[in-house]
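I have a structure I would like to understand better, so I am pasting it below and will then ask my questions one at a time.
In this view, the complex is presented without one of its protein chains, the others remaining in place.
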């Protein structure tokens, strides 16, 4: 059986590294090549600890990022784990060459007008924004053949999975929504600055990018597909762990939003999905999802507030795992192919 | 100079242990005796790692909890680090005997009617509730001589320090307030159940007691002293650390509540305090306060929301440190006596 | 293709839980049933977070441990993750019934005479000790068909992989060997005592069972298969992490044991193995192996000492992963079947 040849662009970052490992252990995928300036010339298998038997006979080495397009002929699909401004330029190049494209950056997730404020640049390929499919399949369906996939951000994945069904079913007020997010350090990508030194992060907790986090408009845009009038406040906190992300979401109840009703709403919304499970809100925890592509969500309510909590592994359901789900959908494969063997880390 | 003889009731718990160490290193205090069923007969100094020179010549041993009142004559003041239902019965006994009393439990923090719902018992000493002083001195002043002090809970201390000045100055709407709390495991007291085993808590995060945490009415009651019409939602999360607590608070802005104005409000409120410092919200972090009696608070705003964040060491400013502040006030000593030498843990 | 039906005895412990997940995602294995007193009646798939599609149509529930033999007909093979005294009685029962047996306890790893001292009981089935195969395949080969497999302990796996080739090649003195071990808490199995409470273990390190750890005679016995005259001192330390184990081994060099030579010795010993990789000693780290079935080993030497370091995931190569390797070997399958998709946890 011929395998789909996948290029990993930006494979020395955290999400890129996980993506490469998922591709290498997927029964229908094989790594075509991987790019990294830092690791150019090194063996992909050795550096990433990949099972060698699953790579191509040629045993690929890392190539410099700038050479990505030169090797385009060698691949059928591309996973980009690059910065948004890099993806913004590379995605149209690969798509024009007929490659299946899944972009893990934020370059194709928002309206053109949002980029200067939230990403600090004018979008260089605005024509591609409408053609991009926001790849959160449990809420927005599979990508159409030939679509460019904008793979969702980590906080938006958890927040939208927890909140969107409640908005869609008119159980919560779209105004005044609060999303309080907490993430391990790999959510920020590979960082070498002092702020991410072990001695600074260990045993600590702090909020960051208060009122300015770029996932704010992305969550808002996803919620607006469910209801109009959404007003959102989002805050991110840095947890002293490596992997795992939780969003605790607060919204005012609309008539009928009892504790029982909101729990049932989530259970019904995801009953047929492979990866999203509705549980009691106190049972939503990082340890049940880290290492897997699962998202756990849970909701409850009292007279004045609905609380909905979502938890994911930010590098899997929040990045590379969801990218593989999107690749599976683009090729007509089962949603869980290459992801069902993942084991949670917690004993 | 004669030292005040302090009894520590419940000294084998986390807060009780820290209280004992603070008393032992305080220049005007000395441990009269300490109680613990588990440690009865052992040396207080050895078990708690206390500097021996600072204890009385007699080198006290732990006595059983049931013997606490038998030793009452040996002390001038009492710190109770006991469960609420135990404190409820002991506090009046010690107070009636003329002892200075600081109770670290929730037994004297609420209205009588709140106890069945939030603490699961009818209050056995309701007459003492009005006489108890809620000991958060930066907001509610020092205790009067002879008052019984209800030492505030950990989440309430952080939440009230961050929010109360904003409510008092009419900068935020008292309705629809959200407090998202995160605490290390010592906030729950010494626990031996499976839920607190290392392998369950490490690298994890989860919400607990959703809509049912007993600190909810305590925060609400504190805020109601600042403004009427308060509606509050509070959620607690368990962090995979030992010490440190943060509350991220959300409230709708009232006219005039700019980012600059809310920051100034906190700075002004605490400018003259020894232990509360107003900083930017992204600079509020556990590592700046853990090991010390400091609380750090910070606030900002956009058009739709005010965010106010507070951080403390839950065992110091959130428990034993604040108890020593209250003892200092009751005896007319400087607010920081016995607390200024505390060193933060973060390097 | 018919799958081998595997029973997991003691599936609510850490190693048993991981074993169940490995079986459920293995292409030639299926869970026949799983035992747990605590979880009897609950769904195996839900509790362990298993991919449901990989279980049998019947969707097994946990059965009580005492019912294990009653269900024996339903299985072809048994993985026992039980205490040594329980395994000692169950293993002969299953073996007599013709089942393939892999025992993860220490019940069949030592000489009969060692059990009173190191395990605290007289061995009840000494006749089976000689028939048991010590299942460390990279050193001692695959089990013969029909053998009972004594799956090695976690410390012995890491220590023997690092040291045995050096002894076999006469590069180190068998006398005066020191093994300094460090392990995460899951190495001790599921524990609910105070000593394993989060607040006790977090940020701590301590030695345990000094001179009395039951893995001491097991390491010694493995080394004695390589050289006579072995004298061993082994110390275990508890690390504040969940998974991962390292052994730092010290042995005096024999003539010819240069830094280069000892490194080559390990490289040669494992060049053809699937799971053991020789690297520089400073590159042996938990993060490269945790989440996988790999063992990393490295050695160096100066004039007075050889240092050899080994690292594994104590629940995989140190327990359940190695058990699956042994099952693979007993059935003539490839060494890595069902293990090659495992992803390391470190980003």
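Details
Note that the chains take the letters A, B and C in the order they are written out, and that residue 1 is the start of every chain.
Here is the rule we go by: a residue touches a chain if its C-beta (ideal position, glycine included) is under 8 Å from a C-beta of that chain, and two chains touch if they have at least 3 such contacts.
What you are looking at is a predicted structure, and each value in this text was computed from that prediction instead of being measured.
Considering the whole complex, the hidden chain is in touch with A, B, C. Here the missing chain is touched by one residue of C:63, C:129 or C:307, and it is C:307. Per the touch definition above, the residue from B:18, B:147 or B:161 contacting the chain not shown is B:18. Contact with the undisplayed chain is limited, among A:30, A:63, A:148 or A:201, to A:201. Residues of chain B that touch the chain left out of the display are 14, 17-18, 21-22, 25, 49, 51, 53-54, 186, 190, 203, 242-243, 288, 291-292, 294, 315, 336, 340-347. On the side of chain C, touch with the chain left out of the figure occurs at residues 176, 178, 180, 182, 199-200, 203-211, 231, 233, 235, 237, 239-244, 246, 248, 250, 252, 281-287, 290, 300, 302, 304-305, 307, 309, 311, 345-347. Summarising the interface, chain A meets the missing chain with residues 14, 185-186, 190-194, 196-203, 240-242.
Here is the rule we go by: only the chains that are shown with their structure count from here on.
A centroid comparison over C-alpha atoms places B as the chain most distant from chain A. Separating the centre of chain A from that of chain C, both taken as means of CA atoms, is a distance of 35 Å.
Centroid to centroid, with C-alpha atoms defining each point, chain A and chain B lie 39 Å apart. Residue positions of chain C touching 2 or more other chains, listed in rising order: 14, 186, 190, 203, 242.
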